[in-house]
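Only one protein chain is missing; all other protein chains are in place.
Then we have subunit A:
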Amino acid sequence: MEQTATETPQNTFSCQLCGLSTSFTYYGQKPPNTRAIVLLEECFVTKDPFSPDKEKFLVLGSTCSLCGKCVCVGPDCSLFYTKRFCVPCVNRHLDQFPQQVRAELAKKSQSSQPGVTQLT
């Protein structure tokens, strides 16, 4: 891990929505050392920095299946429902998503309201 990181220091993943940026070590569906686990989308993956285990990975984000934007997996930026959708795309096609997803988004936008005022 250490070595691949030093060899390619330019591998930076950056979310086009929230700006979160951090280096990644793998892009694809089958991160190294994950054995039986397969990702269902092409993802930017890094070693899980919060685990002492060297082989634990962390998915940072992927591209939106509609607009192709590079987005992080944070619930404010994208969601996965058989495919990756960025939140703006989900909102644009909200009607095609099941009620559960819609309810979840509605709840989130409500709760994030006071958070915004706090920031300003």
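Rule of thumb we're sticking to: contacts are C-beta pairs under 8 Å (C-beta built on N, C-alpha and C of every residue); 3 or more make two chains touch, one makes a residue touch a chain; residues count from 1.
Note that in this section contacts and distances are computed from a predicted model.
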{"item": "Protein name as given in UniProt for the chain not displayed, \"Tetratricopeptide repeat protein 15\", \"DEAH (Asp-Glu-Ala-His) box polypeptide 34\", \"Protein YIPF\" or \"Trafficking protein particle complex subunit 6B\"", "value": "\"DEAH (Asp-Glu-Ala-His) box polypeptide 34\""}
{"item": "Residue ranges of subunit A at the interface with the undisplayed chain", "value": "1-2, 9, 18-22, 33-41, 43, 46, 48-56, 58-60, 62, 66, 72-74, 79-85, 93, 95-101"}
